[in-house]
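With one protein chain removed, the remaining protein chains of the complex are shown where they sit.
Take a look at chain A:
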Amino acid sequence: MHLAIPSRKSSNPPPYANRSSRYSMLRRSRVQAIAITVCAVGAILFLVSHLFGGGERIPSGTPPVVIVTVVDEDNYSKDYIKNIKDNRIEYAKKHGYTTFFPTIKDYDLGGSPTSWARVPAVRHALTKFPYTTFVWYLDQNSLIMNPDLTVESHITNPKTLESLMIKDQSIVPPDSVIKTFSHLKGDKVDMVVTQDKEGLAQGSFIVRRGDWSKFFLDTWFDPLYRSYNFQKADTHALEHIVQWHPTILSKLVLIPQRTMNSYAKGSNTDESGAYKDGDFVIRFHGCESSGRDCAAEADPFSKQWRTVFHSR
């Protein structure tokens, strides 16, 4: 419809001007407000995550496992020690682990048997590598024979650990009434150890970093245990604290001996603990006693581990 005269303007003009465009002042200020809010929320989230998120930050490049071996430089030849060290170092290199080789003389044992040195050594490793999750103590007279097995997938993975753990097992084999827990979740385990014919075998054990491990090591290292004339020093002290203190027993798990602690021929062991090819670790248990020679026993295996390591 066409009208001759344009329609009249309204005689009641609106009290404010029409919007000049879609991007009005109002809009612009709202955009600013939104931007500021987003920034603020982001900053708060960042701060909160920094303050509370996951406790501590693990720096990148932290090795997940430290292998600790206390070496006795006075009683063994340089070559032998070097062979032992090489074995750990090469294995560690393969999987991004690290190694730590303190000597017996590094720690003040107050005159107690030198085998005690392993306890402060592990404590030392926890201090030196404060973000590393696991410390694996492996005795000097032993060799890692299978480089393909990693500590995590072979042992410490919670699922694996649950399938490996020996439940309801006497701590000291024949008659101890104290038995390992039958309900223990793999991720609650702080200490993994094996058992040989005689009792706990602390020649090879794994400890998880944390307050518990400090408590455990300090308790184990108590001067009253060191002065007590335990027949087998630290071994029996360990058996003692595990049996008497439930806060320790409840974090400890026993796994089959050959998982990380196979014994070489000549060591006091039965079938279930004897080394077979393909086992993770071989230990020359008791080779330091008179009449045996650690270096000679280790010799064939030294050649073997080198070929195995280099063939892969």
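Basically, contacts are C-beta pairs under 8 Å (C-beta built on N, C-alpha and C of every residue); 3 or more make two chains touch, one makes a residue touch a chain; residues count from 1.
Quick note on the criterion: contacts and distances are computed from a predicted model.
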Protein name as given in UniProt for the chain not displayed, "Putative alpha-1,6-mannosyltransferase MNN10", "Ribosomal RNA-processing protein 43", "GPI transamidase component PIG-T" or "Autophagy protein 5": "Putative alpha-1,6-mannosyltransferase MNN10"
Touching residue (missing chain; options A:64, A:120, A:203 or A:273): A:120
Hidden partner chain, touching residue among A:89, A:178 or A:295: A:178
Contacting the left-out chain in the complete assembly, out of A:81, A:165, A:237 or A:294: A:237
Contact footprint on chain A, counting only the chain that is left out: 106-108, 120-121, 123-124, 126-127, 130, 171-172, 174-178, 199, 211-212, 214-215, 218-219, 221-225, 227-232, 236-237, 239-241, 243-248
